[in-house]
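Sharing a structure below in structure tokens format, with a few things to ask.
Showing chain A:
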Amino acid sequence: MNLLHLSLAEQGIFVLAALILLASFFLIAQVRLVAAIHSFAWQGALIAAVTFLVAGVQNTPHLLVSAVLTLLLKAIGIPWILHFLVRKMGLEREMERLQRPALTLLVGTGLVIFSYWAVLPIERLEFGATRNIIAISLAVVLLGLWCMVARHQVIVQVLGFMSMENGLFLAAVASTKGMPLVVELGVAFDVLVAAILFGIFFLQIRENLTTLDADRLNRLSEKEER
Partner candidate 1 sequence: MDARDTGGAVMADYVNPVGWLVAAAQGLLYVIAAPLFAAWVKRIKARLQNRRGAALMQPWLDLRKLMQKETIVAHTASPVFRAAPYIVFGGTLLAAMVVPLLVVKLPTTAIADVIVLVGFLALARFFLALAGMDVGTAFGGMGASREMLISAMAEPALLMVVFTVAMTAHSTNLSSVIELNLQTGLVLRPSFMFAILGLILVAIAETGRIPIDNPATHLELTMVHEAMILEYSGRHLALMEWAAQLKLMLYAVLLVNVFFPWGMAQSLSPMALLISFVALCVKLGILGGLLAIVETVFTKMRLFRVPLYLNLAFLFATLGLLSHVILETGP
Partner candidate 2 sequence: MSNTTIVLFTALSIGSALSSSAVALLSDRLPRLINYAILPLLSLAGMAGVIAGLGALQTGIDLQFTLPFGLPWLPWHIHIDALAGLFLTLIGLLTTAASLYARGYLQEYLSGSDSLIPLGVFSGLFVTGMLLVVIADDAFLFMIAWELMSLSSYFLVTWQHENSANRRAGFIYLLMAHVGALAILLGYGVLAGFGGGFEFALMRDAELSPLWASVAFGLAFFGFGMKAGLVPIHVWLPEAHPVAPSHISALMSGVMLKVAVYGFIRVVFDLLGNPQCSWGVVVLLVGGISALYGVLAALMQHDLKRLLAYHSVENIGIIFIGLGLSLLFAGTHHPLLAALGLVAALFHTLNHAVFKGLLFLGAGAILHSSHQRDMESMGGLLRRMPWTGFFFLIGCISIAALPPFNGFVSEWLTFQTALQAWMLDNGILRSLVPITAAMLALTGALAAACFVKVYGVVFLGQARSRPARRAREVSLSMRISQGGLAALCLLLGIFPTSIVNLLNQIPTELLGQGLTHYAEHSWLWLTPVEAEAASYAAPLLLVGMLLLWAGMAWWLRRGEMRQVRRSDPWDCGFATPNARMQYTASAFAQPIRHVYGLLFDIKEDVKTLPDGSRRHHLQVDDRFWNLLYLPITRIVLSSARRVSQLQTGQIRHYLGWMLATLVVLLWLIM
């Protein structure tokens, strides 16, 4: 479709979507823990912005609520919790060596293309940008998952998980004027609890393994005699 036919706000949505995608790539590529957390926070903020725009474009007021919710939770709350934990565990300087960064990013790109191809058959229903946004959000989800596969820093894995949630949220907002409010609230609640639990687990893993390397969590393996 042609961008010129779209309103400025809608063009804005596309730009933001592109930035969200970029943020996911940052998340995958960032070797410094703190920076990774920051890129996650940025992603949250961008999603909130998108929500605002969509709310404006389609004047669906309840989206404003969820926009605020997102801002508080994804852009501020969770990153703050993670920061707190990182400081508590003295991991500010934590760096993780990516094995084969080039390959990792290449696969990421592949996933983006795949998700675009995957949603092609979904013909546009009403709102022009739908399909492309869905493609982006699917890409964000897959990238989040890929981030969890590629990185073995536990906290970064959690960030990947959270960014999957971001992708879902984006899909919900952009494709279908947002889910019913009660669902939104439930999701938000779950995410919050999840974040807290993650915190608890970091501490426990930390005190059991003295490191947050996911590859060290391999006692329960059936490969050979334990």
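Methods note: a residue touches a chain if its C-beta (ideal position, glycine included) is under 8 Å from a C-beta of that chain, and two chains touch if they have at least 3 such contacts; residues count from 1.
A quick word on the picks: all candidates are chains of the complex that A comes from, given by their letters.
Keep in mind it's a predicted model, so treat the numbers as computed, not measured.
In the assembled complex, chain A touches candidate 2, while the other choices in 1 or 2 stay out of touch. Interface residues of chain A, counted against candidate 2 in their complex, comprise 111, 114, 117-118, 121, 142, 145-146, 148-150, 152, 157, 214-215, 217-223.
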